[in-house]
Structure formats: structure tokens, C-alpha cells
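The complex appears here without one of its protein chains, the remainder shown in place.
A, B and C are the chain letters, set down in written order, and residue numbers restart from 1 in every chain.
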Amino acid sequence: MQNTPADFLPIIITFIVASGFVVTTMFVTHLLGPKRHSKIKQESFECGIESQGNARIPFSIKYFLVAILFVLFDVEVIFMYPWAVNFKELGILGFMEMGLFIAFFMVGFFYIMKKGALKWE
Amino acid sequence: MKFEADQILKEAGKQFSTLNLGPTHPATHGIFQNVLKMDGEIIVDAEPTVGYIHRAFEKIAERRPFYQVTPLTDRLNYCSSPINNMGWHMTVEKLIKCEIPKRAQYLRVIIMELARITDHLVCNSVIGVDSGAMTGFLYVFQLREHVYEIYEEICGARLTTNIGRIGGMERDFNETAWKKLNLFVEELPKKLEEFEKLLVRNRIFMDRTIGVGKISAERALNYGFTGPNLRATGVDYDVRVMNPYSSYEDFKFIIPVGKSGDVYDRFMVRQQEMWESFSIIKQAIKNMPDGPFHAEVPEFYLPPKEEVYNNMEALIYHFKIVMGESEVPKGEVYHCVEGGNGELGFYLISDGGRCAYRLHFRRPCFIYYQAYPEIIKGAMLSDAILTLSAMNVIAGELDA
Amino acid sequence: MSEVITKPNIVSAPDGHQQPGFFATSLEKAVGLARKNSIWPLPFATSCCGIEFMALMASHYDLGRFGSERLSFSPRQADLLMVMGTIAKKMGPIVRQVYEQMAEPKWVLSMGACASSGGIFDTYSVLQGIDKIIPVDVYVPGCPPRPEQVIDGIMLIQDMVGKEHFRRRQSPEYKDLMTKYGMENQEK
Partner (left out) sequence: MTENILLNTVDEKLKAKFGDAIISSEQSYDFPVFVIKREKIFDVVKFLKEDSELAFEFLTTLCGLHYPDNKGQELGVMYQLHNLPKNWRIRLKIFFPINDPEVPTLTSLFSSANWQERQEYDFYGIIFKGHPDLKRILNMDEMNYHPMRKEYALEDGTRTDKDDSMFGR
């Protein structure tokens, strides 16, 4: 099965259409939407009162840790979707393969639990 | 910029970040501001600011004749305005020492208990909304609409009802009011149970509310707690039982009491109180005495319109009341009712003139919201928001 | 219910040139139609009108039928500032700050007598009507207004949104209105 460059045409077209849609909508809304800049509008919204102090202050690593762990396990779930869709055709072999895949993640999860990354205090 | 970096590093030692749970915030259900000093997710200190809808009720009350203060009172705790109206009317009746007939008292009890149910419905469903369960709110608001319809039959208004008069009720319940009331009484248990099933044994709700926003009974009393928040800590103080008014002594009902004073106990106390109010309403409907629905206090009770148009005394009394010339006994009186949030007291000094010389409202929300910083110290931010809605702080009553 | 409604009433098309196979209308009307039925309200609820707004959002009077299902509590994604309830003088600067930080095009609906004119609270501490600090498009009377009255106000707002010209926010009258309220008109 030899794929000639012409076979990639539909992919390119969809790519162009997608990015074209994004660019045109951004451009059209920028053009159509009325704009009125003012100093107060540039300030950050602080529930209605003037904001004091600098927003860029150091906050604890725990937030970042929880966020990254979430992304990690979220990506893991994405790999499960194609497997879950044709779950029947893949049969027992596919099931064991996915079981192995999940086992690797469980090892990582067990490590996290032991290191106490998810404990908040 | 070198200086900027040093400054942040120096501050990184034990520097708390301040978070402003500001005036316009969806979680505060009203207009309060709390500047929270946070260490990560834990609240270290809170500095509340109130008074964002201060409308000077006490100053207005010194310039209005007695019957015109009622529309003021139903903007205090506007989730259960009939209770405030009745409280004010009873204060004036205590001042002029007038005894209102049994039927009017029973009608008042029905309306007050309906208002208590609606107040607790909003508070409990908002606790659900703040802990993530939105459906409860939408189910329960349907019940509240049916109670609005009953109010409309009696006094024409939905929310700020201005119900009742000094000396009794302005009119008896008409035919459709009774029909709607009986319809509501049939429908309430089913809907309330459905709402309870949603939240009470819900794993997430229990984890989010048990042990959150605790206050001990002794600290609660020191902070002047009354109402469901005090009963949640274990003190069974209820004005309807302590000094009964409007013939509450004829009804059998228990006072639900919590144990640990946390959000779950407050929720359960309010839930149980709704069942008690429901049973009071049924008792009131069952043995409703007949007779006049207002007392014979002509110089205070506005005569019905048809009488005003065709007999002389009613016209004179009507004129005297409306122009506020009816002579009021001198003296000072304090009367309190069990409002949606606690003991709602009216301290009235009258010098015999057209208006009250001084009227002070004992507003439960204003008094127990002082404990909020102490309760949320050391709690997580999301628990602080849940505690705020569980204490049912109503801005109108707080900043009156 | 006398007759069962089978076909839900679809929003009527804007007036335009209709021929078999195509339909031509001005871009303004098409964009106005889209904006009109997807207004995101900012519920600036302070007191009793806020509870009536809850009734308006609940299932009985459902504001979601008019496309304003999604409430936005931050002014950045709000089109309509619904000021509901008493605005004290302490609250005035906050209403003005939230209004200024809303993205154009923006509209203001003042619900209730207190927001529109100070209502029954003509006292030392209440701002007598929010049109003293921000321009208001629709006033809804009532204390609190019934949900039907507010829906009528929302439909008035929808007409204004539907017929809004693109150049309105740059027109001289709008600029004078802004300077009258002391809001600066920095061009770029």
C-alpha cells in the first residue's frame, strides 16, 4: 500500500480550514466588536475594589504538584478512549495489554501516595 | 528588576498572601467583604467589612407612623418577611395592651411557619449549591413558588409581604388560599423528602460539611448566637418555647438540637425545623378556631374600605390612623419573635407622638456574623464559603 | 391547555431580502440577532431583588428561555449588568468599578425601585438611583418587581441589543454620555 503525496491532501485541507476559521473569527470579532480602552479597564478585577499589592507573589509548590499530577493521569485516560471504543475486537490480548499499561501508572500512583504529594497540610 | 526579585524573596519567608472575598462575589450571597490572610489554602486571619447596604432602618422608623414601619420590617430578613411583620405588629400590640382573638393568632402562626419553611428552604438549598449540588436548589425553589402563591392570596405580594395589621389580620384567608394551603400541605412531605434524599446521606456532602465551621456552645452564647446556629451547638433556646407568643403554647412541637455546631448540624437542624413547622401548620389548620380575625382596636386597626365609605366612625378612624394622629400610650417595650435566623427583637420607645421615639431592631445576623473570623481561622477557603452560607447571613438584616 | 404546542416558536429571522435559495440581510442585523439571544447577565444582586432574581432563574420563570442561562460573575465576560437591590453610597464606587471593567458592548438594567431611584429608602446612606454614577439602559420598577416585569425588562434590552449599530459606541453622543459620567475616552 503505497501512499502518494496526494493522499495527504485532505489532511492539509482540513488543517487549512481549521486554522483559517480560527484566524478569520479572531480578525472579524476584532474588527466588528466595539472597543473602548480606559485605565480602569486595564486594572485587574478585584471584586469591585481597587486591587492593592502585586499579584505575582510566590505561592506554595503544592498547587503546582496537584495540577501536574492531574494532567499526568488525565493523559493516561486519553489513551484509554481508543481502547474502550473497540474493546470487543481487541479481545483478551488488548485487555491484558491495557491492564499492563494501567499497572505501570499504578506503580507511579503508589509512589506518589507514599511520598505524600497529595496530602495537603 | 533586581529590587523586585529581592523583595519577593525576602517576603517568601512566612509571608501570607491576602485574598479579597470582596463585595461582589458569587459565593457570599449578599454583600460582605472579607480580606483573608492566607497561608496557601489555609485561612490565617479574616477581616470582615459590612455596611454595604446600610439603609438606616432605625432612622426611618423614627419618621414613620406605626403602621408604615411594617414595609420596613419585611426588608430585614427578606427570605422570611412575614415573621418580621408579625413580630412588629405584636410589639405594638404589646405596647397598646390589646389582646387579639384566637383565630387571628392561629392564622398568624400558619403564616409564620410557612415563612420559616421558605427561609430554611433557601438556606439549605444554598448550602447544597455551595458544596456543588445545584439540583436541590432548583427542586426546592418550586416549593417556594407555591408558598409565594399562598402569600399572594392573602396579601397580594410575593416576597416583601407587609402581611397582617396591628390588631390582627387585614383579611381572612379566602377560598383559594385554603385550597392552595391544603395543596401545599399535601405536596410538601414528598418534595422535602426528595430534597433530603439528595443531600443528607450524600457521601460528598457529608465529607464537605461534617466538622466544618464548628463553634462550641459556650463561645456561641458569648457571641450572642440565637436560632438554628445556636441550636446546632446543642443549646435548645427557641423564643417560641421560651416566651411563647401568638398562642404557640397550644401547639406540640420539639426543638431540634445539634451536637457539634458544624455545618452539617446546622443543615440538619434547619431540615428538622421544617418538619416541625410543617406539623405546626397541620395542627393549626386542624383546630382552627372561628371568630373575628382582628381585635376591636378601632384607633389602630384600619377599617375595611366598604365600612369607611358608608359609616362615619370608620371614616374618622381611618383618617386618624392614616394621618397618624391616634394617640399612642407612652412607654418602652421589647418584644422578640423566633425569626428565620434567631431571636428578632424590637425595642420600641414611644413618647405618645405620631411616630416611635426610638426603634431598635435586635438583628440576629448582625450579632452572630461577628464570630465568622473566629470560626474560619485555620479552615480551608472552600470551607469558609460553606460556613458563610450555612450561617444564613442575610445582608438586609445584617446592615439594616 | 387548550391546544398542544407542537412546533416550538423559533426566533423570527431579521428583516432582509428573501429569495428562493438565499437570504440577504445586513451584517448588523445578523450580529444583532446573535447577540440578542445570548446575553450573559452579571447579577449584581444586593438585597431583596436578588431573591426575586433567584425566582427568575429557577425553573418556574426560567431566564434561560431567553438565552441568558449562563450567569457571569466577573465583568470580563458579561454583556448585561443587572443591578438588583439597594445601592448604598458605600457601594457606589464598586458598581462603577464593575461597570467600567465590563467589555464593550455592554448594557445596564436597573431592577427594582431601590436601584432605579433609591426607592423607599430616601436616607443619608442610600445612593438615590444608580443613574447618578453609571448610564442605565432599562429601568424595571417594583419593589421587588415580579419576575414577569423583569422578563419584560430583559426583552426591552434584547430589542436594544438587536438594533445596535456597530458605530454607536464611537458616535459623538455616546462619547458625550461617557464624559458626562466622567469616564475617559482614551482612543487607542
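The working rule: contacts are C-beta pairs under 8 Å (C-beta built on N, C-alpha and C of every residue); 3 or more make two chains touch, one makes a residue touch a chain.
No experiment lies behind these values; they were computed from the predicted model shown.
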Considering the complete complex, which visible chains touch the unshown chain?
-> B, C
Hidden-chain contact residue, picked from the options B:106, B:223 or B:251 | B:223
Touching residue (missing chain; options C:125, C:149 or C:170) = C:125
With the missing chain put back, which residues of chain B would touch it? List them for me.
-> 50-51, 54, 56, 58-60, 62-63, 94-95, 219, 221-224, 235, 237, 242-243, 331-334, 336, 343, 345, 347, 349, 358, 360, 362, 366-371, 399
For chain C, the residues touching the chain missing from this view = 89-90, 117-118, 122-125, 128, 132
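The rule we apply is simple: only the chains that are shown with their structure count from here on.
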Chain B and chain C: spacing of chain centres that average the CA atoms, whole Å = 31
CA centre of chain A versus CA centre of chain C: separation in Å?
-> 34
For chain A paired with chain B, centre-to-centre distance based on mean C-alpha positions, whole Å | 46
Residues of chain C engaged with two or more neighbouring chains = 94, 98
Would you pick out the residues of chain B that each touch at least 2 other chains?
-> 23-25
Please name which positions on chain A make contact with chain C in the complex.
-> 32-41, 43, 45, 48-50
Residues of chain C defined as touching chain B within the complex | 44, 46-48, 50-52, 54-55, 58-60, 71, 73, 85-88, 90-91, 94, 98, 120-121, 123-126, 143-144, 146
Per the touch rule above, chain C residues touching chain A in the complex are 27, 31, 74-76, 93-95, 97-98, 100-101, 104-105, 166, 168-170, 178, 183-188
